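With one protein chain removed, the remaining protein chains of the complex are shown where they sit.
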Amino acid sequence: MTGKLDDRITFLGRKLGVFLLTVWTSATLIFIIPRLAPGDPIAAMIARMSQQSGYVENADKIIEGWRERFGLNDPPSIQYVRYLGNLFHFDLGYSMASFPATVSVMIGRALPWTVGLSLVSILATFLIGNFVGALLAWQKTPRWIKLCIPPTMIFTSIPGMLAAVALLYIFSFQLHRWLGLSAPLFPLRGAYGRGLEPGVSWPFILSVIHHGILPVTSIVLVRFGYWALGMRGMMITVEGEDYMHLARAKGLRPFYILYHYMIRNAILPQITGLALSLGTMVGGQVLVEIIFSYPGMGTLIYTAVRNQDFPVIQGATFIIIVGTATAVLLIDLLYPLIDPRISHQGK
Amino acid sequence: MTKPTRTSRTRDEDKLDTTTSPESAQLYDPDNQDLSQGRTSSLNRWDTPWFNWKLISGTAIVGIIVLIGIFGRFLWDTELVYVGKCPLNLPPVGFENSRGQTGTWSHPFGTENSGRDMLALTIIGAPNSLLVGFVAATIGIGIGILLGFISGFIGGLTDDLIRLLAGITITVPSLLVLIIIQSLVEQIGLFTMATLLAVFAWPGPTLVIRGQVMSMRESGYVQMARLSGASPLRIMFGEIMPNLLPYLAASFIGSVSGSILAAVGLETLGLGPQRVPTLGGTLYFALEAAALLRNMWWWLGIPIFILSLIFMGLLLINLGLDEIANPRLRKATE
Amino acid sequence: MSHQTPLSPKLPLVTSLIKNMLKILKLSCLMLILSCSALALKPVDRTDTVIFDAYGRIANPYIFNWMVPGATRSHGMHQSVWEPLFILNYETDEIEPWLGLSFTSNDQLDIWTLKIRDEVKWADGEAYDADDIVFTIDLLLNDETLSLGEAANMQQWIGSVEKIDPLTVQFNLKAPNPRFQLDYFSVRVWGNVVILPQHVWQDKDPFTFDNFDLNRGWPLGTGPYRLAQATETEFIYDRREDWWGLETGFQDLPQPKRLIWVVTGVEENRSLLAANSELDVVGGITLGAFEAISAMNPNMVAWKAKMPYVWLDPCPRQISLNHTIPPWDQPDMRRAISLIIDRRQIVEIAYEGTSFPSKSIFVAYQGMKPYIDAIPHLWIPETSDVDEGKRLLEARGWRLGSGKNKFYQKEMTDGSTQTLSINLQTNAAGIELRRVADVVVEQLRTAGINASNRAIEGATWNDNKAFGKFEGVVDWDACGSVNEPWLTMNRYTNQFYRPIGARAPGNNNFVRWQGSKADRYSQLVAQIGVLPLGGSGIEPLFTEAMQLFLEEQVIIPLNQAIMLIPFNTTYWTGWPTETNNYIHPPMWWMSAHRVIHNLKKAR
Partner (left out) sequence: MNTKVSQPSPTTNLLEVKDLRVYYETPGGDILAVDSIDFELKEGETLGLVGESGCGKSTAAMGILQLVQPPGRIVSGEVRLQGKDLLTLSEGKMRQLRWSKLALIPQGAMNSLNPTMRIYRQIQDVILTHQTTGSDKLSADQIKNRILELLRMVGLPERIYQMYPHELSGGMKQRVCIAMAIALNPSLIIADESTSALDVVVQRVVAQTILRVKQMLGVSMIIIGHDMGLMAQIVDRIAVMYAGKIVEIAAVRDIFNNPSHPYTQLLIESIPSLKEQKPLKVTEGLTHDPRHPPPGCIFQLRCPIVTDQCRSIAPKAHLIRVEQSVACHAYENTDVARTV
């Protein structure tokens, strides 16, 4: 609170400058990078058509027609200026691979699922991971808990999608057979049940939750360990702080100390990580989404990259970039509010 | 006042020397250490922080995998990892597959649906995964150290630039870049793969090392070194580096497992090296062939088990190194 | 077309920025809050419902304009809503009429007359007549950009189209074409030109019209089903009791009251759905998966009742070597590869025994049998002949290296030693070609050729082929013919030859075959091209052309492509099988209309 107004404005200006520079440079990169790969998105589109129908006659003529339509015959500089201009308007254009769907529509449809899935799993991972980490480090944790937790960390060493396959196999396929039930415990695929209309209705919401449990679990299972280890380290650092000593001398209740003294201090650095995860979450969970046929951004981007669908790659990654850069910006700006020790005066 | 000669003294005496400074009557120790720490370390030669069971067991696990990679090829015909060298879909010894075939000792871990021997795959694939991770991490951490030191030590515009670069690398989705670079590269081998992964392995270490260097730059002994006219290089590598060593080791190991995970992810999407047997590649084939459904658990299970072993080993090493770098963690686990 | 901003409206900056950002937000919310379909779905029993596999993700589930290339139509639309004019039945090798009655040509094969059924009605009651057909063809003929589906083909062949009477349309072709009906109006493979309702489309922009508004009955079709709901992962079609075919006595209504196409994801997933009887038809799956689900669910059937269960897909697999890159510019070298390859091992390993070695360059369908059988002595021998292959290599001066380097080597004119190597590119989109390439690579390496393979992204793979940036690829580019040989043969004619670095049109002749034999071959193929289908004059021309083709070893056929399509008989029977072969079985083709009409309730 020692910062003068001028300093704050300079600080804000610098941070905003870095933000804009990052977004611009990244946007330029995602313009250039996909174009580096040999291969023509339109020809690829026609090739996929030929996979369906065997042989596409006059493919060369069709390719030319669509190249013209997407302005791909223009010099790269003109394409770039047009691209930046459109981004500035937040106009993401049409998808090449699935014309005439606009990129906005495709992202608009994928985003809620990804945000839903990621938000729940990130928050759950964060809460569970930090809780477990806190338990691991806390002196008063019963010994059996401390012995039980480390084995669960083994999941941390399994790639997320393998956990997804395993969960799918057990909970959607085998378990109900072993238990002699007629229906699987969890659905095999998709984001909501067959025949349900998306809308604000209990059956729909319940179905979304039911469909979300396995994907969320598979993400949480493989990720919580990282949070737990970080939290444990922070907790142990805090444990050695002088104020912990005083807190015990004060005769406070153990839980009170755990929450108000230990966790509150230990969790601060973790919040930075949380903000970053939230910033990058719009990117989705490619592998998990693919395995559960979850209609989110991960699948969208993965398909777009493999099809070299420039507009979709650019649009979707642009949203990720803006999301990540915003998260970084917000951490810089808001962290002083969370941690009273740090002021804007910092270097 | 008699100034004691330092050369012949032990560390303990030096300590004593400072505890009773001639300036005041205070029995003052700036660290306010209590008896439980500090002294113990120098009293027993086996009591060094590096003698840490997590570090040792982790190293042992990773070491065993490396040894299997080195000596396994003398004990087992590793040509069997290639397509069509064995009967298809055999289960491990003692099990039966869905067609009623039983496992044989000529393929003790079973085979998969292209006739690759799972034991040979393990012998070749596990060290390959480690190799990719180590190479990628070496490059990544190398760049991280270089840029982190430059950034943290020089500061100013250079610092801003490096941070920006790191920020951009973090924001651009790696999958996109990796897939595209792969299409530009003629043939993907282990080292190409590792180099590709290193492109995304450097920003993390760079930023963290930068932070550490910046805080160390302000610390007493570095200031002292600077005042005594040491060159920046000497300060970097003579003063700061040794103090960062356990920390660097830990983040190197972290980077190894991160790179292995990334490599396995790419391989599992079918984007790995072609004729080089890798664990991720095996998973790709297994998933594409619905191995779980076919009850060919060994096909997925063996690579997952090996990967878990590798990750567990690395995790243990990392935890051990963490404890060495941060004595409080050590205290908490004793 | 404006060059500055194709496809992007110009709006004042701030307005458009906010507007566009809001749009994404709004869409996100809308999708959750508002119902996607205005029509409430009535519940239908599982026993009255057929559930189909719609394969992977549908990029834009709310676009039902089949002419734009990104639009999907095999998620139920062209199997149940849009009806074909004719269907080529692979089993009988006949073209069966559906909406059309007859399609005949004059003797010169350049004027074709289409007669359609009387009383065919669109689902909204409007008549389906010649006007609709003329409107659709004109729309395609008028697309200067050639970017609408089939526009290029229509413009290549059709000079003009005219309505003779409400049920008769005459096509005036630019050149004789005996395959005009077959190629564009008979569901030769997968689909064909779908006729649009003029009264819906006449004032629409065909490039951007999404053709989706359930309240107005769009997408409008003539079939016995209408789209009832479309979501990201599911497409539901309900039976129309007022289908024209029932009223005219063409056919009874199909038994299923509801058809659902679901997006299923990875193989594990759809296999499990099938095993749980949550799916009646699965798209292609592997043998292992099929065996697994058959073990769990005894009601699974496939085309063949026993191993290898499969039905042949129209696009056989092959290796294409670049004819411009030494040493593969030599026919002998290409033949050596063909001889070394053990096709039966490919089938056994890469397909786990579910495919068949290719004898010819064609798919082994009933309709191709006369041509394949005409020249048995020319085709590829059953077994590999590695020794003969090696002899060919050695005759070209290659010597097997000794010791560590076990590959063939040759002293080049500049004194350097070259190792005989080849790199085969495959499409990373699917694992099948990669597995084939893996086996081929091991076979070639064993024989002394330093072979390797590389899976690359579809777009790049495709470009590399088109521009000649490859030594060899594993591909299916001889695909085309299903009941006559010309279409496949024509793909390797010299009209398509382009030098390296120029795009081979439509990947035709991308191996870049040229020379006097290629010229002669092209002449012969051109002559076949104007003979009536199945005409007697074809055989001598065909024999000579194929002789040239095989002498030059233009491509190296490997094996037949296969499709294992499991059907679940728990709720429905009457699926097409080898013993009940009323039609070929792919359910993502427009020919699936026949199957849906043939389904019977199991209980």
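By written order: A, B and C. Residues from 1 in each chain.
Please note the rule applied: contacts are C-beta pairs under 8 Å (C-beta built on N, C-alpha and C of every residue); 3 or more make two chains touch, one makes a residue touch a chain.
As the structure is a computational prediction, the values presented were derived from the model and not from experiment.
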item	value
Selected from A:84, A:170 or A:252 as touching the chain missing from the view	A:252
Sole contact to the chain not displayed, among A:10, A:73, A:139 or A:201	A:139
Touching residues (missing chain, whole complex) on chain A	1, 139, 241-243, 245-253, 256, 260-261, 264-265, 268, 339-341
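As a working rule, only the chains that are shown with their structure count from here on.
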item	value
Chain contact topology (line, ring, star, complete or other)	complete
Distance from the mean Cα position of chain C to that of chain B, given in whole angstrom	48
Inter-chain centre distance, chain A versus chain B - centres from mean C-alpha coordinates, in Å	25
Residues of chain C whose C-beta touches two or more other chains	266, 268, 272, 428, 457, 460
Residues within chain B bordering two or more other chains	179, 183, 287, 292
List of chain A residues in touch with chain C within their complex	37-41, 43-50, 52-66, 68-71, 74, 82, 85-86, 88-101, 104-109, 111-112, 115, 165, 168-169, 172-173, 184, 188-191, 194-195, 197-200, 290-293, 295, 299, 303, 306-308
Chain B-facing residues of chain A, complex	18, 21-22, 25-26, 29-30, 33-34, 36-39, 137, 153-154, 156-159, 161-162, 165-166, 169, 229, 233, 236-237, 239-240, 283, 286-287, 301-302, 305-306, 313, 317, 320-321, 324-325, 328, 347
Residues of chain B touching chain A in the complex	160, 163-164, 167-168, 170-173, 175-177, 179-180, 183-184, 214, 257, 261, 264-265, 268-269, 283, 287, 292, 300, 304, 307-308, 310-312, 315, 319, 322, 326, 328-329, 331-332
